[in-house]
Every structure is written in structure tokens, then in C-alpha cells.
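Of the protein chains in this complex, all but one are displayed in their positions.
On to subunit A.
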């Protein structure tokens, strides 16, 4: 579903990603591990072009979205993203946060249809009776779109047990609650894949569990996920492939059992020995 071909990213003269090649299939749960500064987050942010890749291709559903002439907004709707610092919209209530993108996209479509109908109507005045162009059918009103999006948002909230928080502002939620809302916000557009950028790094240890549980549930439903994290246990349990990155390249890509029990690259052995001795 996502083909990354020779992806490179420079900041000024500093090369952060030095040519990444990886293929992610539908239903994959890929965890990206690596030391700080290895380019994990940059890699993830290049996948939905939050950072524009300096060169290379990111082919998503057959389209190279690294190409600047592509309308990236359309493709980002198929690609959810969850941030380390949640980034819920502070000026919107919880339910508005979730409804935002679906309502906006559908209303935009509605406006487009209305505009094109106006144009057809105007042009029809000058056309002969036999040549009149039929109008586009508009089946929903803005109110219906909002009502439907709200219902969907409330269903999603019910799923994480926060339906009573629907109409409060994000500032009143705990970190774990915020991150769970952020996750279902990214699901509201029914994306093909969700990118997680260190989703538990800014949380109290106590709240990490609830977020990981939700992510596990998503994984079981077959959602495609790409996760940058430091949670080794989670990687071992949920991932079906683990990538190890260091210094802008992928050094190892293996299923979790092999990754942890038979690491091949010396840098990975070194990394695992340090990390696992702490746990």
C-alpha cells in the first residue's frame, strides 16, 4: 500500500534520511525502533509529507505523494496521524475535534456540487430544450452532514468510554484521554493507515497502558499501523515487523521474534543489549 523508494531528507547540509526503501502492505503493523536522532520521526513525517522529502518517492495507493504537484490534502485524509503531544484543537470541544475533518470534507463537496449546479442552471437557459444538462443530485444538507458526523463521533467516543466528555474542551482531559481522543480523531476519516509518532512518550507511566490497549484493539481489527515508539514490550507483542533505524538508514527489518532473539546487525545488538538490560 505504501512504497517508499530511496527517500532522502536534508535539513540544510545535514542529511537526516539517507535513502530509505521499504514496502508496507495492507494490515501490516510496523514498529520503527532506533536511538534518538536516528531519523525515525522524520521518516514517519515524510510518509504523509508533513516534512517534504528532499528526494525519492512515497507511493501511496499508486500515487507518488512526495510530488509537490499532488494535492496532498486528499491523500492525508486516507492517512491518519497521531502525535506525541496529542495536538487536539484547543478551541474545539472533544466531539468537534473528531467531527472537524469529515464535516469539512463533505461540506466542501456539497459546496462544489451546488456551485456546479448553479453553473449548469445558468448555462441551461441558453441551451435548447433537448440539450439541457441534468443537475447533479444533492442528497444531503449541511445539517444532515453535521448530524451524521456527530453521531459517528459519539460512536467512536463510546468505544473508548469517553462519551460523557463529548462536549468539554480538551484542556480538561488527562493525557491518556487526550491521546485516545487523538487516535479516534485520526480514525474519523476511515483512513487506510495510521501513523503514530511516539504516542506514549509524553504520557504518565500510569496512562501508557490505556493508550496501548486502544492501539492493540485497532491492530486486532486489521488497521494498518506504522508506529514510532520506545515501548519494546508493545513492539514485541503487537508488531508483525520491526524496523531498526540508525543514522538515517534502516539497518534491520525483521519479525519481532527474530528481531529480539537473533539480531544480525552489530549496531542493533548493541542497542538491544543497552535497552533490554534496563527493562
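The definition used in the following text is that a contact is a pair of C-beta atoms (placed from the backbone, for glycine too) under 8 Å apart; a residue touches a chain by one contact, two chains touch by 3 or more; residues count from 1.
Throughout what follows, contacts and distances are computed from a predicted model.
For the omitted chain of this complex, the UniProt record lists the protein as "Amino acid ABC transporter membrane protein (PAAT family)", which is one of "Glutaredoxin", "Amino acid ABC transporter membrane protein (PAAT family)", "Cytochrome c biogenesis protein ResB" or "V-type ATP synthase subunit D". In the complete assembly, the contact with the undisplayed chain comes from A:88, out of A:88, A:162 or A:193. The hidden chain makes contact, of the residues A:1, A:50, A:113 or A:166, with A:50. Contact with the omitted chain, checked across A:138, A:168, A:217 or A:275, is made by A:168.
Considering the complete assembly, subunit A touches the hidden chain via residues 48, 50, 52, 73-74, 76-77, 80-81, 83, 85, 87-92, 100-101, 104-105, 168-169, 171-172, 182, 185-186, 188-189.
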